[in-house]
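What follows is a short report on a single structure.
Only a single protein chain was left out; the remaining protein chains are all shown in position.
Note that the chains are named A and B in the order they appear, and that numbering of residues resets to 1 at the start of each chain.
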Amino acid sequence: MKDKEILMEVKDLVTRFYTEDGVVKALEGVSFNLYKGETLALVGETGCGKSVTALSILRLLSISGKTLKGEVLFYDDETKKRLDMSKEGPIEILKLEQSDMLKVRGFGMALITQDPMTSLNPVYTVGDQLMEVIKLHKKLSDDEAKKIAIELLEDVELTPPEDIFKKYPHQLSGGQRQRIVISISLAAEPALIFADEPTTALDVTIQARVLELMQELKEEFQTSLILITHNLGIVAETSDRVGVMYAGRVVEIADKYTLFKRPLHPYSQGLIAAVPVITEKREALSYIAGTVPNLIHPPSGCRFHPRCPYATEICKEKVPELKAVETDDHFVECWHVDEVIKDLDKKGGVC
Amino acid sequence: MREYIAKKLAIAVLVLIGVYTITFFLTFMLPGDPARVSLGQHGSEEAVELIRAQWGLDEPRYVQYVEYLKNFIKGDMGVSFRYYPREVIYLIRYRFPVTAYYGLWSIIFAVAISVPLGVMAAYKQNTIIDNIAVLISQIGVSLPNFWLGMMLIAIISVKLGWINPVPDVEYGYIWTPIGFFASLKDYALPIITVGTGMMASNTRLTRSSMLEVVREDYITLARSKGLSERVVIMKHALRNALIPVVTNVGLQFLLLVGGAVLTETVFGINGIGKLYIDAINYRDYPVVIALTLIYTGGVVLINLFVDILYSKIDPRVSLR
Partner (left out) sequence: MVGQVDFKKLEEEKKKLTRRLYLQAIVVAVVLIAVRLLLISRENIDAWGVRLAIVGIYILVWYLFLDYVYKRWRDINYKGERDPINRFVHRLYQNKLATLGLFVVFSVAILALFAPEIALYGSDYESEWKEFALMPPSREHPFGTVSSGEDLFSLICYGSQISLMLGLGVEVIVAVIGIALGVVSGYYGGAIDKIIHYFTDVIMSFPFLILVIVLVGALRANPALNERIIDFSKSLGMDAHLLMVFLALTVFGWPGIFRQVRGQVFSIKERDYVAAAKVVGASRSSILFRHIAINTLGPVIVVMTLGIAGVILTEAGLSFLGFGADITTPSWGRLLSEGNSFVTQSKYLYLALFPGIALFLTILGFTTLGDGIRDAIDPRLKL
């Protein structure tokens, strides 16, 4: 086992959006742990709550969204020092005063947004927007900050950095802009970065390089990464642990190899099975029956029950809890996990 | 940039000539002989003939057309028929300050209220402030400004007696440093009359622009950096949101003209608007043509100015 020092504990996060069409129950009890130095991937279909989770933790929800319940415990010492917290124990993120939260953002946790074409302010230069973060969290003169900014630009392979520094976002390509966003997230050297579908909007040819870059930088800056994506390929390449989300809950969480070789939640199995494998011979693409649930009127009990082959009465009534299964690292929430295990073993484990 | 300006000015000259031509010939379709009109019933035939000769009215049309244009370019706008022998330039110069005064204050009034109101309404969406702002702007946009002027006179001047309906101030005074502010009270009603419509449309624009901007990804990213809400709004959101507002304000200078004509009719102010209407009614051709050309020229210049301004504040835009 690698050395696992815990960085963040998320417990039972409940977030709702109050819209004209009704109350959207986006997160209904999201729980997971994050360890120092690891890359945790959050996967799931569009709308399952992955981005909302990141925004809820950063407390960046739009006006109509509210986090009603839950705890987020942050164990970063640097951030604690910054907040002048001498108490023992973690920072309770959700309970912080707004002024303290501002200190956490950028410095303790940072965000990489999805679409590089809209993530940067069009009226300010790229250098300006980068310097902003640096000067906010570090007491430096303009020249010193600029030096750091140039270094960062070099780190994300934007050359020549002095030229790029003076450019406006619209003068750069998508890949270049995303690198800027990455550099912004790293600027204050946070302990944790949320990367929300960082490569989805990029050309395939650039995706690989950007991902590689992120891995390298993560090692260099010693940052933990929560990678939000729906692309299992990326997950396989870059993550250490994987959390599968469905309709506002984390239904399974395990290290990468275990999840891919031995998924135990029916939904995870469906996901893994749906990925076509070149070497395999298949007649048709496999899929999960049914559609993504309506989050305004979600199914009762376990939200996956309408699409689950193992569903029974209890699944319709009570929401299952995340329990450690098989190892103390592998968590699944399902009433029938034993049956699933039995079936899986019969088949010899999904590839 | 220089090519852009040159191109626009070239088109402008064409437009101006077109406008001049149309106006010139249309005014001559106005019935009534100006010489006769200015002399009244009692003028003798010889007197009328004399004046016609003096004014060049007996020359063939196309000669007048060219002559007037040549002079205009040199800066000589001719002599007013109605106020003969006063020069047109003199009349315009005399009346321009008043119109400019309340016109300028109208825009100041409009912007000073609309921008903060629009920003606040967008920021506190769906609260009382927002609802009031939306209501005010809906009403302001639909309110006929001449009716507003009349109602203001009726209520504030007549019933309450607070302000004189017709501003009673020496023209030289309003553009002195003290007079600029001291005369506000007297011109309050015309300013509100012209300014309300502009204020309303600006509020709407500011509000909707802010609402759009605040939803953008870069605002979320800015917040995630740890910037305070105040900085996010003031530095990031506002600068983007105000881009369309700035151009709108620029264009509103053009609406001042229509506003001036109506307002001066309601309040009896002796400004450019009244000069124009009177000139048409009294067949004062030189004044009509001169003001028309000046106005069209102003339109072109302001449009050009707005275009350039826009390209300066939005780095994405380059002039073609």
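The working rule: a residue touches a chain if its C-beta (ideal position, glycine included) is under 8 Å from a C-beta of that chain, and two chains touch if they have at least 3 such contacts.
For clarity, every value in this text was computed on a predicted model and none was experimentally measured.
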- Result, missing-chain neighbours among shown chains, is B
- Query: Given the contact definition stated above, which residue among B:66, B:139, B:182 or B:317 touches the chain not shown here?
  - Reply: B:139
- Item | Identified contact with the non-displayed chain, of B:10, B:154 or B:182 | B:154
- Touching the unshown chain, subunit B contributes residues 11, 15, 18-19, 22-23, 26-27, 29-31, 134-135, 138-139, 141-144, 146-147, 150-151, 153-154, 157-159, 165, 207-208, 211-212, 257-258, 261-262, 265-266, 277, 280-281, 288, 292, 295-296, 299-300, 303
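In the analysis below, only the chains that are shown with their structure count from here on.
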- Item | Distance between chain centroids, defined by C-alpha means - subunit A, subunit B (Å) | 55
- Sort out for me which residues of subunit B touch subunit A in the complex. 125, 215-218, 220-228, 236, 239-240, 243, 313-316
- For subunit A, which residues are in contact with subunit B within the complex? 55, 58, 60, 62-63, 102-107, 110-111, 113-115, 118-124, 132-133, 136-137, 168, 170, 181, 184, 188
